[in-house]
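Attaching a single structure in C-alpha cells format; questions to follow.
Only a single protein chain was left out; the remaining protein chains are all shown in position.
Moving on, here comes chain A:
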Amino acid sequence: MTDEPLLRVSALSKFYGSRVGCENVSFDLWPGEVLAVVGESGSGKTTLLNCLSTRLLPSSGTASYRMRDGQWRELYRMSEAERRFLMRTDWGFVHQNPADGLRMTVSAGANVGERLMAVGDRHYGRIRATAVDWLSRVEIDEDRIDDEPRAFSGGMRQRLQIARNLVTGPRLVFMDEPTGGLDVSVQARLLDLLRGLVTDLGLAAIVVTHDLAVARLLSQRMMVMKDGRVVESGLTDRVLDDPRAPYTQLLVSSILQV
C-alpha cells in the first residue's frame, strides 16, 4: 500500500435547482482500494459517481486526483480535453447497461481495440492479440471476436464492457450497478471475475450498488447514502455486521436470507 491516496474528495455537493443530488461528501481513496457506495434509488449515489467521474460538474466542493507522474490535479479545473484523456486512459467507467458503454454495431474485438487506439497504439497485430487476450480474461471465446455485441447475451455484454474498460490498464474504475439486471448465476460469475481482476491488477474502484451482498464481496470500505448525504461509512464488514445509523440498520435488516 502506498502512503498517498489516489483521489481526495472534499465537501462535494450537487444540487438540481433546490433539490439535493448529493451533499457534502468527503472521502479519500487509496490505490488498490474498492469503495462501495450503497443506498436505495434516489439516495444520490449515481449523482455522486457521475460527479466523481466528471460526467457531471458538482455545484460545490473539490476532487483531486494523483496523476501517473505524481502530480495532484483538481478535476473540475481541468480542461474538457484533459478530462476526456483521463477518462480514456487512466479511468474506466462500467455502466449498468452495457449498451451505454459499448458500441453495439462494431465487433467485440474493435470495442476492446478502440480504447487501445485511443491511447496511441496503431499496430494492428498487437491490438488484435491484446483484444484476444482480454476477451479470454473475461471468458469470451476467441471465435466471438468478430461478432457484434448485439449478438451477445447480457452477461457476455457486461464482461465485454469490463474488458473494454480494463484493456488500457486504468488505475481507477467507476462502476454503476455492474451486476444489475443479470440473473444470479451470471452475477456470481461476473463478481468472481471482477474480484480477481481488481486484486490482480491492484485497481482502485468506486462501485455504486443497492445490493449489499455485492458490496460485501467486492469492497473493503463502504459509504451508506440517504437523501444525498452519507449517513455511515467504514470498513465494509463493520458497517454490515454492526450497523450504527438508523437507516443502515433498516437496510441490513431488510436483506432476504437464503
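Keep this in mind: a residue touches a chain if its C-beta (ideal position, glycine included) is under 8 Å from a C-beta of that chain, and two chains touch if they have at least 3 such contacts; residues count from 1.
By our rule, contacts and distances are computed from a predicted model.
> Which of the following is the UniProt-recorded protein name of the chain this complex doesn't show: "Cytochrome bd-I ubiquinol oxidase subunit CydA", "Carbon-phosphorus lyase complex subunit", "Bifunctional protein PyrR" or "Ser or Arg-related nuclear matrix protein"?
UniProt lists the chain that is not shown as "Carbon-phosphorus lyase complex subunit".
> With the missing chain put back, one of A:55, A:103 or A:195 would touch it. Which one?
A:195
> Identify the residues of chain A touching the omitted chain, counting contacts across the whole complex.
Within chain A, the residues touching the omitted chain are 1, 30, 33, 188-189, 191-192, 195, 217, 220-221, 234-235, 237-238, 241-242, 244-246, 249-250, 253.
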